[in-house]
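One protein chain omitted, others in place.
Right after this comes chain A.
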Amino acid sequence: MSARKIAVPLVAIVLFLLFWEFLVWFNGWPRYRMAAPSDLPPAYWRFRWLFIEMGWQTLWRTVAGLILAVIFGTALGVVMGFSRTMRDALYPLLVGFNAVPKATVVPIIALMFVGQHDFNTVLIAFLISFFPIAVSVSIGLSTLEPEYRDILRSLGASKLTIFWKIALPKTLPEFFGALKVAVTLAFIGTNLMEIVSPHGRGLGALFDSGRINSDYPLMFAVLIALAFLGIVLYYIVVALERVFAGWADRSPA
């Protein structure tokens, strides 16, 4: 990676923080109405152990939900991709399920499994993020050109071999595209639950306690910690994509 690739976004971030600081200073906003970037380091320091503990909770729950979403979403996508009947049967159900705003599902799940913070948070992260994976895998498989299948089928290869050698690798770019969306969604799901769930855990709960106390520096500190975690997760997916589906990248090396 060149120095320029690091320097350019870094300069943009610094400029953004300076503008934010200026805005707060210029308007003379007090700390109970708005926080400035300079308020954030003290907030991080004061709650440093909470940030590490809660950040870890948010992170592992999101990743756990995401892993479940990948397993379930891929399985569902495979079933829908290979069977027209299953596709016709499940599609309206899936779309309907996805159309329900998750903000309304969160309180239901929170009440259903009240107190089971790990379980209900992982569950909502999973529920919110399996949809794009299932859809993209099913589309990737169902749009496989028949010739691709025929080159192996004409040799007497089994369906499993065709899936393993051709259909699965061919679907990987679509899968990773969906996984990038799913990562962000799972993260939103985790936080929604952590905020709504009574006596929740994780960064969402930390945010909620900041909200109750009108502690703007803490709230903003949580937001930025969330943004940081979100970026880390996203780039982990990008790195995985490079390894497993790097062949789909046609940009000149």
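Going forward, contacts are C-beta pairs under 8 Å (C-beta built on N, C-alpha and C of every residue); 3 or more make two chains touch, one makes a residue touch a chain; residues count from 1.
The criterion applied here is as follows: contacts and distances are computed from a predicted model.
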item: Omitted chain (choose from "NitT/TauT family transport system ATP-binding protein", "Sarcosine oxidase subunit delta", "Dihydroorotate dehydrogenase B (NAD(+)), electron transfer subunit" or "Multicomponent Na+:H+ antiporter subunit E") - UniProt protein name; value: "NitT/TauT family transport system ATP-binding protein"
item: Sole residue of A:Trp20, A:Tyr44, A:Phe72 or A:Tyr148 that reaches the chain not shown, by the stated touch rule; value: A:Tyr148
item: Candidates A:Ala157, A:Val181 or A:Leu223 - the one touching the absent chain; value: A:Ala157
item: Contact residue for the chain not shown (choose from A:Leu17, A:Met34 or A:Ala248); value: A:Ala248
item: Residue ranges of chain A at the interface with the undisplayed chain; value: 145, 147-148, 150-157, 161, 165-166, 169-170, 172, 245, 247-248, 250
